[in-house]
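A protein chain is absent from this complex, but the other protein chains hold their places.
So, subunit A:
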Amino acid sequence: MSVFMDLNLSFTAERSRLRSLIETAAHLGFSTVAINYVHEPTTKKKQEVPTPTPINELIDQLPIVQGRSRPIRVLNRLTVVMSESSYFRPADPAYRSFDLLAISPATEKLFHAACMSYDIDIICVPVTEKLPFTLKRAPVNGAVDRGVVFEVSYSAAIRDSTMRRYTIANANSLMESCKGKGVILSSAAEKALELRGPYDLTNLGLLFGLSDKDAKEAVSSTCRSVLLHAESRRTANGIIYTTKSCSDSSCQQEAPDSELCDAPAAKRLRPPPRVTDS
């Protein structure tokens, strides 16, 4: 049984709209969704990285996914729209409250840097405009080897016909460079009516140049590998991670296959942790 995920639901301040988005996603069969907070820093004024609202404030009861018995899993994701390399600061503690990190590069140099060295999970391929740079095979393969995936979002194609052409053109040029590996399809939906079911997306992947197998993987197993990559990115060498031990942390617990240390040990003086072999 494959688990379908939609890792890009736009955050809106309206609670009712977000609630209906999550309910529609659960009804369509997505087991996991991620609410996307877009951060667009400019040189003019200093902007704070948005903090994610906790899930239990957004929606009281998570709806059950259609076809399964578990409720839908909601994660938080940050997308940094970068036009200069100083905008992405990986040491910023605000980044730590997000489960997934994504970058939307605007220039070729940034794209190359994001593929090869930045500590992120997802690279967003622009779909609302003509590609400002060509996607060369070398950085794309480097990113795929590292575990970073490329994301194509489709809701712009639903809203406007010019965007439709750009989406299909950019997606096809991405597929030429990456041969169908390491791609995820997601909506950047703002309304519940812009979401489409997982099998509809599998069919849409054929239009974007993916094969049958790659199109289905783009909605299911590649998304799962992104989540695992994000989890291991937040650990130290993939072995230890710290979590705040608070009483209502049970809703955000992920099954750790590593040792668990309690914070506020970060403030406490303690001997350097022994790294055990996993």
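The rule we apply is simple: a contact is a pair of C-beta atoms (placed from the backbone, for glycine too) under 8 Å apart; a residue touches a chain by one contact, two chains touch by 3 or more; residues count from 1.
To be clear about the criterion, contacts and distances are computed from a predicted model.
Between the listed names "Transport inhibitor response 1 domain-containing protein", "Vacuolar protein sorting-associated protein 51 homolog", "Ribonuclease P protein subunit p14" or "COMM domain-containing protein", the UniProt record for the complex's undisplayed chain reads "Ribonuclease P protein subunit p14". Remark: the omitted chain is touched by one listed residue; of A:5, A:171, A:195 or A:223 this is A:195.
Across the interface with the omitted chain, subunit A contributes residues 28, 66-67, 154, 157-159, 161, 164, 191, 193-197, 199-201, 203-204, 206-207.
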